[in-house]
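Working notes, structure below.
Here the complex is missing one protein chain, while the rest keep their positions.
By letter and in written order, the chains are A, B, C and D; residue numbering begins at 1 in each of them.
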Amino acid sequence: MDKDILLEVKNLHVGYKTHIGISHVLKGVHLTVHKGERIGVIGESGSGKTTTMKSILRILPSNGMIKEGEIFYQGENILEMKYEELLELRRKKISMIFQDPTSALNPLFKIGQLMLDIIKHSYNLEESEAKEMALKALRDAALPDPERVFDSYPFQLSGGMRQRVCIALALIGDRELIIADEPTTNLDVTIKAQVLNLLTKLVRERNVGWIFVSQALGAVRENVDRVYVMYAGNIIEWGPTEKVFSNPMHPYTQKLLECVPKLTGTEFSKGIRGRIPNYFNPPSGCRFHPRCDFVMDECKKTFPEPVEVETGHFVACNLYRRR
Amino acid sequence: MFKYILVINVKSKIVRCVFKMRAIWKYVGKRVLYVIPTLIGLSIFIFILSRVLPGDPALMAAGPNAPKWVVEQIRHQLRLDKPLWEQYYYWLVDLFHGDLGYSIYTKRSVTVDVVEYLPASLQLIFLAALFEIGGALALGIISGRYAYKLPDNMVRVLAYIGISVPSFVWGLLFQLIFASLIPLFPSHGMYSYGTISPPRVTGFSLIDSLIAGQFDTFVDILWHMVLPAFALSLGAMAQDARIIRAGMVDTLQKDHVSLVRAYGIPERTIFSKYILKPSLVPAVTVMGMDIASLLGNAFMVEMIFQWPGFSRYGINVMLNKDINGIVAVVLVIGIIFAIANILVDVVVAYLDPRIGRRSA
Amino acid sequence: MENEYILKIQNLKKYFETPYGTVRAVDNISLKVRKGTTMGLVGESGSGKSTTGHVVVGLFPPTSGKIFFKNKDISVPLEKRSKELKKDIQMVFQDPASSLNPKKIIRDIVGLPLKVHKMVQTKEELEEKVAKLLEMVELPPEDFMYRRPVDIGGGEKQAVSIARAIATNPSFVIFDEPTSALDVSIQAKIINSILNIQRKFRLTSLFITHDLSLMRNISSEVTIMYLGKVCEIAPTDVFFQKPLHPYTQMLLSSVPVLTKEEEELKPKGIKSIGEIGSPIHPPSGCRFHPRCPYAKEICKKKEPRLIEVEPGHFVACHLYAEK
Amino acid sequence: MNKKLLAAISVIVVIIIVIGVLAAVQSTQKPQAEKKRLLRIGFSWPTYIDPAVGSDYSSSTAFTNLYDPLIFPGEKGVPKPWVAESWETSPDGLTWRLHIKQGIKFHSGDELKAEDVVFSFQRLLTIGKGYAYLFTPYIDSVTAVDDYTVKVTLKKPYGPFVAAMMRVYVLDKDVVMQHIKKPGPYGDNGDYGTDWLLTHDAGSGPYKVKEVVLEDHVYMTRFKDYWGPMTENAADEIHMLSLAQPATEKTLLTQKQLEISSQWLPEETIDALAKENYLKVAAFPGGDEFYIMMHTKKPPLDDIHVRKAIAYAVDYDTIVDQIFPGNPIAKGPVPSYLPGADPNLPTYYRDLDKAMEELQKSKYWPDIKNNPNKYAIDFHWIAEVPAEEKVAIMVAQNLQEIGLKVNVVKVPWLSVVEEMANISTSPHMVSVFVSAHYAEAGSLLESRYHSKSADTWEQNEWLLNETIDQMIEDALSTIDTNERYQEYAEIQRAIMELCPSIFLFDHMLKVVHQDYVKLPQDEGYYTGVMGYDFDGRLIEVLSTT
Partner (left out) sequence: MSRATILSEWWKTLELKKKWYNFSRSPLSLIGLIISLSTIILAIFAPWIAPYPEHAGFYTDFEHANLPPSWQHLFGTDEFGRDVLSRTIFGFRYSLMMAAVVLTLVVPAGVILGLIAGYYRERWIGKLIMRISDIFIAVPPLVLALSVCSLLTPSAFHAMMAVSLMWWPWYTRLLYNVTSSIKEEYFVYAAKVTGASSAHIMFKEIFPNAMGAVLTKITLDVGWVILLGASLSFVGLGAQPPTPDLGTMVSDGAKFLPDYWWISMFPALAISYIILGFNLLGDGIKDAFEG
């Protein structure tokens, strides 16, 4: 085992029990984060990004079930951890920034109450020490007037500030891995840039592992070392950022990159036909096959094994397997 | 100079606190202003109805054998010989003097009746509310905590039964079972016979008996209150347990619960703090209104248990077409309802900081 | 020469009274749209771009100011507008989920304008026309005509919205962030149909968005708004070559991009700072001054006027007023 | 939050447990009080203990115990001198001199004197409610001649004046005047003490008010200095309790928390209770008769044949056997035991053939035959007396048999009173118990059939028959008793002929009481005067609690 590996997700299958049946969302997701490495996960909405991230911390909703797979954190399987160990992991090792800061902060508790509660549970500190720690975290998140923020309810803060508070929460103590689940999706363009800059700056400074989940391809490209592309509960392509973006291999990745409008105003793509499949009855074989322009018979039957097309750049597509 | 700043710092905290209070008061004031026209409308509605609908209250007041001149005298006394608007005007003027008019049923001022009977009802409703809140919280939390599991299913079925069985049926059932078949509790009234009621100070017999040092009486009253209060509380209890459960199940799915969970807060704390409080906000609204509605259900329950309260008085004035009494009963209940409404809003505003104040 | 402007907005103001104060959603803006072109209206939340669209289409009467459409004053409440006018101006709304009545089938949704304007007599005629409209937005009619909005995806909903908007054959259509809620792959499809339709119908349109890259691909002229004010108006090409207003520069610099070419378009040396102000208590003077790196004393006091620095390129900033 | 909530829940749980334990303790340990002879009687509210206001059963019972009347009804209602020791009448019957007994003490300790009697008369007449109607048409003036003599001047002769004086209860003038509230509707007299007297007494009776809680109870304690005769084992306290539910009364009786039940227990409950060996049922004439009054001016009842048909259709036997067991079928317009009643009148009985025969004689017959709904008869019964429902529904069933359609309507008592005040709103038929105001046939005849009572609740018939009116007036102003009774008999015969009412039965009051309470009624004693049935002077309580 590579000692450098911080987190390794192997063959993760996750489904949700609903009244209509089981929705098979994740189908064999794998992911590796090295110490201090910055990872990007891109994919459209509904591709299973958030489910993957929630599985790591085992905070899936009560109807979510991990059917198969392993998640190793420094060699320990998170999925087999006892509750106390899990709490320890959540308190000290991995933290998560949620997509929507408005819904992620309990509206009825002051920022300070929440932070103190978290710090006290994690570190067993005195009230004053805990408060000091919280204020420091807020200051680190570049919040003006941390005292006031500490004493505010979430609704009294702007969206950008709320997300900074979430960042502050995620940076309390010495975390080794920070998961940022679409941290800027609901923010305005200029604020987005600010928050993202802050986050990358902090991550770089502290040299922690970082999983940056996003739909914004540009933002991912600018900020991470390696990138995973997800489609319908599968990782279909991954590799060093530059390689994936400059030389996308999977038909989906190619199309996706074409779809992004360019500032240079080059010719516009026609988009990808169809939409993300229904997870109750997902397509057999490669889940992209109904939308793929290069679909072959075997695509409908088997899920393609990943192929390393260049160093560290893998793609799971039958087009390349044959070659 | 430094000293001054220090003082300001301390002060600012107090000021902020006061400001918060003031914001809530302002909010309450607004609600009161909103409620007043409604109450006036209500009084006009019921007043006109009581005067316009067929029936001769004066004749009824005079009693079966009274001569004509007595009837006329009462008609004059009740101002029934005046035009409607004038009657209402004088009624309103009297109201501001604290006079709700003459009751043809009790033969005295309705105000006196209200003062006499209302505390007994409020006292009963208070106990019922205690039962209701306690039961609803206990059942709701169990149900929410074990959502979709056996305890939850049991509570849900119980809640449906609780909601569906009318309070008067509960009353009769309890009376049948716990007073007649197994005589654990008294079947009616407020005191056991022979108990002399404590001297009236507040009108709330429980408090009065304590003031008078009659602990026996206190226990006696409480003992008489158990069955009616319980019968009264069951429907609302079931209703509120359901709301609390729904709130908890709903909150369970929220991102902010995922967040605290992701940061290693233990499940017990999550439930008792981060899930319970948000689920209580909608429950408090319903609970408050349910408690106020108990006054309505109390009509039947007080009748069954012969509780000497305002609702039984209400039934009696209604059955006797005591127009001033009816108007007063409706209005007083309207006022209590409005107060309950406002109280609920204040509690909700206290629980939910977003309501009522907003930073500019 | 005046005729070539199909829409003229003069000193338009729209204030909303709320319990927390007066929201100055649109505060004295003027702009003109040439016939057959697409005007892009760009801004962040609170900039008043959507409100401008709503006022033009008549949903809210203006607080003050005039709107001329084809040289007719249309700054009146909706009830007072003629049916002809309503037929001529249409709008596509932002949120696909709320744009379509969930209780109706697509045929009736698209057919409503036809029925209101008595453009069809019989049910057969209606179905025929609706089918044509659906084909135009690339939705197979048999498949969609009788479905309800809940059964179709976000992109398809937006396509239906577009079909509805063009049903009356309008000459002017406002697109209010039609793709902001969609994934990029779907967005590409929708933008393509919009472009097609514009070409086919020779539509004049107002395209509201916060996405500059998208704007680059669709509009011929750009108006940038900030807190209810216009900052800059310019032809698209000029704008991307030479953004003048500091806010425009900040906005442009905040856009994450995918390619090197794009990277070069982004202005250097300006970074996003500060928060968007409140439209209830907007900053004095130039509304952007608290965030502006070049802010001077005068910016706090005096509101800059919109001046034409070169033909067709207007900017409201004291930096350029001096020249 | 967590701890606070837990604390709150545990407090509530503790409260519940404490209540439970206390309840258990309570149910074994009755509250300790000093031993007393208690007489607890069930009543229905309202009870107005002011003699110038109340006139119903429970109010009158309260008067009997709290006050002394001028004349007291003896056995079978025979007038007995009481506060008025003796009296003289002028030959024209217009001037009466009443001699007041000396040495009667009010509860305040003052002696009862002539001016108190005058005051009581005047107060009654001024307020006009209660029993005032017995006197207003007759009395011209009341004056005190000296401390112990009162002179009453009448406008016209009033035969039953002595009997009527059972309804003049003497109040303590000084006490009342001390508690007057001004301003009030009675000028200088303010409210005439009506507010105060609602919950206090100013009498000289054997009991005085201890506590009145409106709609709940009237507690009275023994007045030690009572002047009159009292039985040896008289109760120390009388509690009149407002009881609304038979089930409650049943529980109380079986738990020995109630000595005498209320007077309107359902027959079913009485039956069930009679099985207990420690309970007794006392039945005695209540002085009232149960009538179905028929509106003689409203079609189709304005036709005597229809009325007679109805009278022949009603199943009297079932009523007295099943619905009101123990009550004798009425023999005429007044209860048969009332002085002046004629026991030998021709009566109606159930005979469907006769009924049909009468109905066919009626001018309405063709219409009724073709469309019973055209002449549907409204039958109102009084909501407060649930047993009347049985009569109403049974009568409706009976009339259905001869082809008459009936709508049964349940109406609250006061509404019945109100609708009967007007000839157009009076229902076709209404079933009412009416009792004599004083123990003589004349009382009922006047209040039931004289035109001046047509707009009161006591007459729904709207007879408005001048001949009958004249006969009644003549009889009432006849001072000689035998002669008067003779005239009463003639009136009764005339009324039977007109068939304005269905005479169902002479009402027997039935109460259930504990065996340690001795009611004079157990021995066959009765007064027949409303309100004198439960007289603390006579009832023995043989057990203390």
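In this text, a residue touches a chain if its C-beta (ideal position, glycine included) is under 8 Å from a C-beta of that chain, and two chains touch if they have at least 3 such contacts.
In this text the structure is predicted, and so the values were computed from the model without any measurement.
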**Report entry** Option touching the unshown chain, where B:Ile74, B:Met190, B:Val330 or B:Ala349 are the choices
**Finding:** B:Val330
Report summary line: Missing-chain contact among B:Trp25, B:Phe45, B:Phe215 or B:Tyr350 belongs to B:Phe45
**Report entry** Selected residue (touches chain absent from view) among B:Leu80, B:Leu130 or B:Ile315
**Finding:** B:Ile315
Report summary line: Of D:Pro51, D:Pro73 or D:Pro246, the residue touching the omitted chain is D:Pro246
Query raised in the report: Tell me, which residues in subunit C touch the chain that this view leaves out?
Result: 54, 57-59, 78, 83, 86-87, 89-91, 93-95, 98-105, 109, 112-113, 116-117, 124, 127, 142, 145-148, 151, 161, 164-165, 168
Query raised in the report: Which subunit D residues would touch the chain omitted from the figure, given the whole complex?
Result: 245-247, 250, 266, 268-269, 272, 318, 321-323, 383, 386, 389-390, 392-394, 396-397, 400, 406-412, 415
**Report entry** Hidden partner interface residues of subunit B, rising order
**Finding:** 35, 37-39, 41-42, 45-46, 49-50, 53-55, 156-157, 160-161, 163-166, 168-169, 172-173, 175-176, 180-181, 292-293, 295-297, 299-300, 303-304, 314-315, 318-319, 321, 323, 326, 329-330, 333-334, 337-338
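Quick note on the criterion: only the chains that are shown with their structure count from here on.
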Query raised in the report: Taking every chain's C-alpha mean, which one sits closest to the mean of all protein C-alpha atoms?
Result: B
Report summary line: Per the C-alpha centroid definition, the whole-Å distance linking subunit B and subunit C comes out as 53
**Report entry** Between subunit A and subunit D, centroid-to-centroid distance (C-alpha), Å
**Finding:** 88
Requested in this report: Within their complex, state which residues of subunit C touch subunit A.
Outcome: 44-45, 153, 155, 183-192, 195, 210-214, 216-217, 236, 240, 250-259, 261-262, 265-266, 271-273, 275-276
**Report entry** Contact set on subunit A toward subunit C in their complex
**Finding:** 44-45, 158, 160-161, 188-194, 196-197, 215-219, 221-222, 245, 255-265, 268-273, 275
Query raised in the report: Hey, which residues of subunit A end up touching subunit B in the complex?
Result: 54, 57, 59, 61-62, 87-92, 95-96, 98-100, 103-109, 114, 117-118, 121-122, 152-153, 155-156, 166, 169
